[in-house]
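Yeah, one chain of the complex is gone here, protein chain that is, but the others are all in their spots.
Naming follows writing order (A and B), and every chain is counted from residue 1.
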Amino acid sequence: MKSWLTTTDHKRIGLLYFWTAFGFFLVGGLEALVIRAQLAKPDGIGVSAELYNQMFTMHGTTMVFLALMPLSAAFFNYIIPLQIGARDVAFPRLNAFSYWVFLLGGLFMNASFLAGPLFGADRLSVAPDGGWFGYANLTERQFSPGPNIDFWLLSLQILGIASLAAGFNFIVTILNMRAPGMKMLRLPPFSWMTLVTQFLVITAFPVITVALVLLMFDRFFGTHFFIPAGGGDPILWQHLFWLFGHPEVYILILPAMGIVSEVLPTFSRKPLFGYTVVVYSGVLIGFMGWGVWSHHMFSVGLGPIADSVFSATTMLIAVPTGVKIFNWIATLWGGQIRFTTAMLFAVGFIAMFIIGGLSGVSHAAPPADLQQTDTYYVVAHIHYVLFGGTMLGLFAGMYYWWPKMTGRQLSETLGKWHFWLTLIGMNLAFFPMHLSGLLGMPRRIYTYGAELGVTQLNVISTAGAFLIGLAMLVFLWNIVRTRRVGTPAGNDPWGGATLEWAIPSPPPVYNFTVIPHVESRVPLWPTERHGPTAPLPPTPPAPIHVPGGSWWPLFTAFGLPLMAIGALSHQVWLVLVGVAVVIVGIYRWAYEPFEV
Amino acid sequence: MSHAHPTSMGVDSRKMAFWAFIGSECLLFGSLISTYLIYKGKSLVGPYPHEILNIPFTSFSTFDLLMSSLAMVLALAAIQRGDMKQGKIWLFVTAFLGLVFLGGQVWEFSHFAHQGLGLTTNMFGSTFYVLTGTHGAHVTVGVIWLLTLWVQALRGKLGPGQALTVEIAGLYWHFVDVVWIVIFTVVYLIQ
Partner (left out) sequence: MPRLKWLWLLLTALSLGCGGFFPQSTLAPKSDFSAAIDALFTDIFWWAVVVFVIVEGLLLFAIVRYRARPGRPAPKPVHGHTALEIGWTLAPALILVFIAVPTMRTIFATAGHAPEGALRVEVIGHQWWWEYRYPALGITAVNELHLPVGIPVQLVMTSADVIHSFWVPALGGKRDLTQGRTTRIAFRADSAGEYWGQCAEFCGASHANMRLRVFVEPVTAFDAWVARQRAVPAAPARGSLAERGRQVYARSACIGCHTIAGVSRGTIGPDLTHLGSRATIAGALFPNTAEYLRRWIADAPSLKPGALMPPQGMSDDDLTALVAYLQSLR
């Protein structure tokens, strides 16, 4: 227990990230099922408007900030140091700090489900209910007087700190901790996409931080940043939110693209086609992601010139994305394709992401978007991109790296059930949403009339959602079963090309007995010029120093929710206690003997 | 603290992380400054900037902060060449000049409040206090950091071996200084 609380080992932190994020993923999934159950019938099945609004807000917020991002972070933590041939990340204690802040921020946000009585509310749940995008001025105190939005903005502030700290850490890790010979253009594509993602994190999160601070001042101190009556403008919130929000979309998808770029070559027995093009298109997507935010705001009425510019930049971003897809198909082309579960999910990712990309082009055209935005058509689009894309990519990563992370292989039979149920379920759930949207069903509505004519489509969507739920049960069973009877993995169950497959599964605490010298992009495969890297010695030739754990990351992290609780309950002294905890934690941390 | 590891880019990891942090901070201040500019002239009631901003006074504060950057350079140079006596003096001078700046900000804020400009009075008040207040918080962190290093130096625990730590603190200090130059220009000089 103590060793887990104080751990600074990137592998343990990776596992902590995984289990925590997967837990939140299941919570977010349950919220989705409540939403789908309510929509299965015109006029609903009795979920109240208030609860429904909390459900879709928490579903979106949870999936983005507590499930997809940290599931990616689980792989960053576990896999990146192994892929680049390092013993740990650059700042192991900062890494632990990121995890604890993420955990506490997530728990704090979800505590709102039970916190009603503490705030004198007449119901148990005071969960955030302003949408994951929290549009001002609806989220101002005048229109949202309860603690709901306070929970939302305070926990997002906390989670932002976790993401930023991890961002600095992984940028330095990837740039600076590479094994000798691993030039930037020999970096595995997953590591590359992680690097781009982290640059987006450290640049996008300050923007949402500012937006949240301004909203916090409005709600707590009576300023008018987003209140027209005092000279403010609610549209500024939208600009700041989407200036963050669009890079955030790429923060969610690029890691999955990186995973797919690892899985496809391994199971085609061919190196990634057009490696440099795939890498540079990822970098380009990262840059271009900054120039498209107003395409979330075509209905605001920014004028035809702004609409044209953002339409053009948005369409342009389809080019590097298309290039990636073609390179993945070319990687498969001429290969020896083995349909393991990981490979099925990776190919499923490509197939589904194409659909999400194409519907994306249709709302890159502002006039068409005026009919599509804020309808189920856009709900379909984001789920093809974030479930069909990111989530299938993450599942590919889970099946691919599970043996590395746990030492045992997940069952392929159950895995295939998991895959096909997920694929069928998601298409049943999300494809009809294109149609219900085009037929005029807005999103974020807790009820609709039978006259709209979208009942059947909604019934199908609901059935699909529950099928996805069933698929998750299969996956959970697979996990439980594998713990007991999973096939031991050995170093390299798949014949992978990258360094993580050169070491035992799970790896020893020091990862590599000796740090290998890297001579190609596929160090474990023979190339025209190089043989595969020689096997590493089974035991370290000299003792390897492994840093001990530290309490201070956990201690410091606790200061943040204390500050948030103080703010929420208007207890200044508690805020000050939180500040004191953070300061003490930082000093003890800085002057603790901790040899890396 | 920790001995240098071989790094792929030939830059110390802590220094590299700090550069990334500064990049991130640029976006933070960029967003705040943009907000200030967007809400410029949107105040529905006074006091308005031209009625209240005291350019000569703030020019002195700006000069003070610039001089502190100079002192920081001298402190780092002294510590790098092992002259801890000079190093201690200049570290203290840097922190002291930072404190003077903060004192000036406290005086300015209370003076404005006295003249009727509160946080919620108008858009100028809100954007001004949030922007300069965020900067002031950064200066405060910097002063605490510098004083910590100074105390370490007094206790003989800071020497040329820790020059990198001082260099990183210096990076932060110069960054905060540069941000102030931008704020001074945007808020005070271009009205």
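Just a few scattered comments:
Definition applied: contacts are C-beta pairs under 8 Å (C-beta built on N, C-alpha and C of every residue); 3 or more make two chains touch, one makes a residue touch a chain.
Here the structure is a predicted model, which means the values were calculated and not measured.
In the complete assembly, the contact with the undisplayed chain comes from A:F143, out of A:W4, A:F143 or A:F221. Contact with the chain not shown here comes from a single listed residue; of A:G453, A:P504 or A:P547, that residue is A:G453.
The residue from A:L5, A:A111, A:M184 or A:L439 that touches the chain not shown here is A:L439.
Among A:L5, A:A330, A:I424 or A:I515, only A:A330 touches the chain that is left out of the view.
Contacts to the hidden chain, counted on chain A, fall at residues 48-50, 53, 130-131, 135, 137-138, 143-144, 228-229, 233-235, 268-271, 273-277, 299-301, 303-304, 307-308, 311-312, 315-316, 318-319, 322-323, 325-327, 329-330, 332-339, 347, 350-351, 354-355, 358-359, 361-362, 364-375, 435, 438-448, 450-457, 525, 527-528.
Keep in mind that, in the parts below, only the chains that are shown with their structure count from here on.
Interface residues of chain B facing chain A in the complex, by the touch rule stated above, are 1-2, 5, 7-9, 11, 13, 16-17, 20-21, 23-25, 27-28, 30-32, 35, 38-39, 42-44, 119-120, 122-123, 126-127, 130, 148.
Listed in rising order, the residues of chain A touching chain B in the complex are 90-91, 164, 167-169, 171-172, 175-178, 182, 202-207, 209-211, 213-214, 217, 221-225, 230-233, 236, 240, 243, 587, 594-596.
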